[in-house]
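Excluded from the complex is one protein chain; the other protein chains are retained at their positions.
For clarity, chains are labelled A and B in written order, and residue numbers in each chain start from 1.
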Amino acid sequence: MKRTLGVCYYPEHWSEEIWATDAKRMVETGLTWVRIGEFAWSRMEPAPEKFEWDWLDRAIEVLGSAGLKIILGTPTATPPRWMLDKYPDMLAYDAEGRARKFGSRRHYCFSHQAYRAEARRITKLMAERYGASPHLAAWQTDNEYDCHDTAISYSHHALIAFQDWCAQRYQSPTALNAAWGNVFWSMEYDDFSQLELPNQTVTEANPSHVLAFRRFSSDQVVLFNQAQCDEIRKYSTAPIIHNFMGRITSFDHYDVGADLDISSWDSYPMGFLLDRVGANDTDKAHYLRQGDPDFQAFHHDLYRATSAGRCWVMEQQPGPVNWAPWNPAPLPGMPRLWAWEAFAHGAETVCYFRWRQAPFAQEQMHAGLLLPDSTPAPALAEAAQVASELESMPDVGCARASVALVFDYDSAYAWETQPQGADFDYFQLVFDCYRALRRAGLSIDIVSKDVDPAAYKLTFAPGLLTVPDSLAGGVVIAGPRTGSKTEEFHIPAGLAPEISGLQTKVTYVESLPPFAPMPIAGGGAFEKWRESIETNDTIILRLMDGSPAAVRANDLIYLAGWPNPNLWHRILLELASEISLTVLDLPRGLRVRDTDTHRFWFNYGPSVTTYGSMTLTPAGVYWEEL
Amino acid sequence: MKRTLGVCYYPEHWSEEIWATDAKRMVETGLTWVRIGEFAWSRMEPAPEKFEWDWLDRAIEVLGSAGLKIILGTPTATPPRWMLDKYPDMLAYDAEGRARKFGSRRHYCFSHQAYRAEARRITKLMAERYGASPHLAAWQTDNEYDCHDTAISYSHHALIAFQDWCAQRYQSPTALNAAWGNVFWSMEYDDFSQLELPNQTVTEANPSHVLAFRRFSSDQVVLFNQAQCDEIRKYSTAPIIHNFMGRITSFDHYDVGADLDISSWDSYPMGFLLDRVGANDTDKAHYLRQGDPDFQAFHHDLYRATSAGRCWVMEQQPGPVNWAPWNPAPLPGMPRLWAWEAFAHGAETVCYFRWRQAPFAQEQMHAGLLLPDSTPAPALAEAAQVASELESMPDVGCARASVALVFDYDSAYAWETQPQGADFDYFQLVFDCYRALRRAGLSIDIVSKDVDPAAYKLTFAPGLLTVPDSLAGGVVIAGPRTGSKTEEFHIPAGLAPEISGLQTKVTYVESLPPFAPMPIAGGGAFEKWRESIETNDTIILRLMDGSPAAVRANDLIYLAGWPNPNLWHRILLELASEISLTVLDLPRGLRVRDTDTHRFWFNYGPSVTTYGSMTLTPAGVYWEEL
Partner (left out) sequence: MKRTLGVCYYPEHWSEEIWATDAKRMVETGLTWVRIGEFAWSRMEPAPEKFEWDWLDRAIEVLGSAGLKIILGTPTATPPRWMLDKYPDMLAYDAEGRARKFGSRRHYCFSHQAYRAEARRITKLMAERYGASPHLAAWQTDNEYDCHDTAISYSHHALIAFQDWCAQRYQSPTALNAAWGNVFWSMEYDDFSQLELPNQTVTEANPSHVLAFRRFSSDQVVLFNQAQCDEIRKYSTAPIIHNFMGRITSFDHYDVGADLDISSWDSYPMGFLLDRVGANDTDKAHYLRQGDPDFQAFHHDLYRATSAGRCWVMEQQPGPVNWAPWNPAPLPGMPRLWAWEAFAHGAETVCYFRWRQAPFAQEQMHAGLLLPDSTPAPALAEAAQVASELESMPDVGCARASVALVFDYDSAYAWETQPQGADFDYFQLVFDCYRALRRAGLSIDIVSKDVDPAAYKLTFAPGLLTVPDSLAGGVVIAGPRTGSKTEEFHIPAGLAPEISGLQTKVTYVESLPPFAPMPIAGGGAFEKWRESIETNDTIILRLMDGSPAAVRANDLIYLAGWPNPNLWHRILLELASEISLTVLDLPRGLRVRDTDTHRFWFNYGPSVTTYGSMTLTPAGVYWEEL
């Protein structure tokens, strides 16, 4: 498959006189796609029902006739100021009960029915007008759901919708009381109208209550997105895309992704490095201008799964951004490397954000491919290089993987609700496993819990809340905490882990402070979490005192703790020999990814790396045919 | 006196079919007491004035007839949801002015008169119904006053009650203005109705205002508890108990304790270790699975004082809990050791919390004596062992002590109100002294400031806000900050310290950051706090520059600073030789406690400890007759 590049562009920010030149330069750079429109509601509809489409008509015509394919975004992330006059109660509320006011973006509550109807209305108008345009090649719904923590709202509208959601799910207060165990602390309800949102309780709310609210909140995002998809599909056959973000666990991306044709995400490797993957200062310094070597790969693999295999990068960082605590510049070559890493993981298209750096408003310190004075920024040449390289390489192949790793949003909600240890974080647990697999040179599919393990040599499911019976038929590595609760967040009647085929039971768990890891006999250690188990299965790892640390029943392995990096590697090595899996031990910063046609190598380190006969410069990318 | 064990049980959580088996196993384990009822209001009165007592009748009958003594708790810590419909304004408010909502527990304001009446009503009904039951052997009022910081509320009801409290105390706005020094910054009031609660002021409120509010808040807890005691005593002669918590200074436990027959507390050694006694990481790692070696002892000694000598542990940690930042498991043997430490300090009864781990709701990760599937958890055998040991030991003797240590809630309010140094904490100051005494192998009585020092070899009163004339007649060690304010929080007219018999005056004080302790000539240092003094008393310690650091006037010693551990030990050693007090220097983790019949030794260390001819394993307990 031919991979392509694109860019994000805001014609409404610039004099119409330069649109044509911009379009021409985009094409000359080798870009195929241009995304427009997603923040321009106040220019499309400056007053209620007063429309100004002509400028957008012309922008699409200028860009399209220059040879660019248009991705048109619905502008629902930025309702105009007049919308607030119409619906003063449309705002989201934070957990402290404060309205989240107008003056930036995403100032709406997903549960506000009238605003959802407004979003559907503007989407319908755009779809009607542009759905048949020859230039219109894709749609984007809204922009970055949950950005600025907006998926979860504690508004009055959210409350009413939650009461209704509970009524639908549980049918009676008695059933809800039983499902949540409300007899505990006399928390029983007589009527759904008595239900409140689980914020501002005296101490922690019932975890079943919180979990229900998290599922409800996710469903509201799904419904909001669905309304737009429904309208678009009435008028257009172009694929529908949403641009997800990294490390977001506030809604179920599989559920939203199911309504899309393509999942995309916005990849900002450097901002995430410093505050979102718990790197230590040494790693932060080492990767300061390159970003974490596994973070982008993880999300490419994740979002390849959420819309049945089709994925993009909708926004690719081109230079320093404006929103991280510190914002250094990428090492020269990284904007190219990041794009190639995306393609190697199956991305069809990578769009750089943004064409020209805006000289005003919130993001004026966010780099683009051009400087505000239209001269080239450093990334422009890198984009052109990628375009030229793609030109000479008709197919980079499809991503393929021999190991699978389950990522499950319900599990994220559950452990955020009741972590039991201050640093028990589901994303981090799965990401630690992912990093170990990457370090071992493996290509990975991230999958939902509906995966068929028979399709892979190994399937990992750490921390999976509940385990379906279908999760069997291949080598499955479960634990810690896998299958430890019921759907409604009770301890299973037969105790954890509730995994078919296992004769092991957790008698108690320990969350471990950072200074108290528990070493494993033979090497490695548990950190953060350890389970005391009674077992009739084969014990394959033991703590230093001889108590069981991991067990095996046929193809099912259960880890009774959170492995540190050395233990993950040891487990992999031991399994690899059994199942004829080639496991590497890559030097720091070197990463590899296979497609069905090529093997790609990436150097995330700040200096030259050699590996076998290969030498990669910093930010170096190398590929070979398989 | 015969010491006993008990357990906390929630019949409403379990099928009635297993109650009898549970009761039988409790008795077989050697338990004497079972506490029930304290969170079951929604099951006793599912709707206003609609009662369902039958299940509770049967539970009491099943448990009682199995041979268990019942402790019946009033359920007022968990008003049912319908109570909120009746009194939507019954909630407490936090200092930021936010209502603390329904959905967990303790969702009431102590100043809400109508809710106080409801609490009295349900108490009366229970006392009427069960007061004469042969199985009913003790009462518990409410549950853990102040848990989740609920003693202090900034609700409208609290405001009205506070205005009235001030009117009663000061009689006129003019008198209040004078008492508080409101001329400062034009803070004078013309009418009690103008008074506000001291939260959300532009900068700190007048400390006299805050201190009054703290005293008022404590009085509200006293009144709430008193209402229940009054009702119970009309119908029952069984002792009334409340279960206090550790390290709580938000209300006066002496005042509440005066209305009780027995003070009890809920002892969770491991949760407290990690976040409540300022331990460093080395100590946290060393005592990770044992808890602080002095924290429980301190509270046993404290609560032995609050109800004239009668004390219990109402909830004893049996295994990992769910609420600390990290929750590891106790070292095997600790649930036994903790019980024995309690008995050695005079506790009559120790109840483990809880019988069976609940598989649902907030505390599902809190261990019990049984697992959720009714198989034994590790602590069950330890409880049985303690029961068996008690059986073979008819009397452990009464706690006895040669030294006294004053703990005073008013002083805690005062220094929390105006600490003057970021780490000046009254509890920590007293606890540091206590720890020094424990390390020296001394048995301690914690006492109110009404203590007669003649009854002890040494009486310590660090940080005591005001010093009564009765605090004389034995060797008294005062300071720092002792007697430094008047009752209404002014500097005394003759300057601090206002202690009869002392010719010493503080000219200024210094709060010291952690990196700036002040060494004492001859060894030890002041940390956190140091007072510059002028004195006509005998100087017994000097700073390195020769200025006085401690003085003595006959039997009265004044410390002009906060001693570090070495200085505390030095002071003790020097006094001990004078008054023939045997002072040990116990190895780390070893602790000793005397009763009038036995000496008990406890090993809190993680490894074997030898001392003289004695060898104690980790979690080891050893006793010898005196």
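Everything that follows uses one rule, which is that contacts are C-beta pairs under 8 Å (C-beta built on N, C-alpha and C of every residue); 3 or more make two chains touch, one makes a residue touch a chain.
Fair warning: this is a prediction, and the values are worked out from it, not measured in the lab.
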Full-complex contact with the absent chain, from A:106, A:449 or A:505: A:106
Residue of B:204, B:281 or B:574 in touch with the missing chain, whole complex considered: B:204
Identified contact with the non-displayed chain, of A:6, A:79 or A:589: A:79
Selected residue (touches chain absent from view) among A:178, A:371 or A:422: A:371
Per the touch definition above, residue among B:194, B:375 or B:554 touching the missing chain: B:194
Touching residues on chain B - with respect to the absent chain: 96-97, 180-190, 194, 196, 198-209, 418, 420-422, 489-495, 507-513, 515-516, 532
Residues in chain A touching the chain absent from view: 10, 12-13, 39-43, 46-47, 75, 78-82, 84-85, 92, 98-107, 147-148, 150, 274, 281, 284-285, 288, 319-320, 322, 325-329, 357-365, 367, 371-373, 377-378
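Assume only the chains that are shown with their structure count from here on.
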Centroid distance [mean C-alpha coordinates] between chain B and chain A, Å: 47
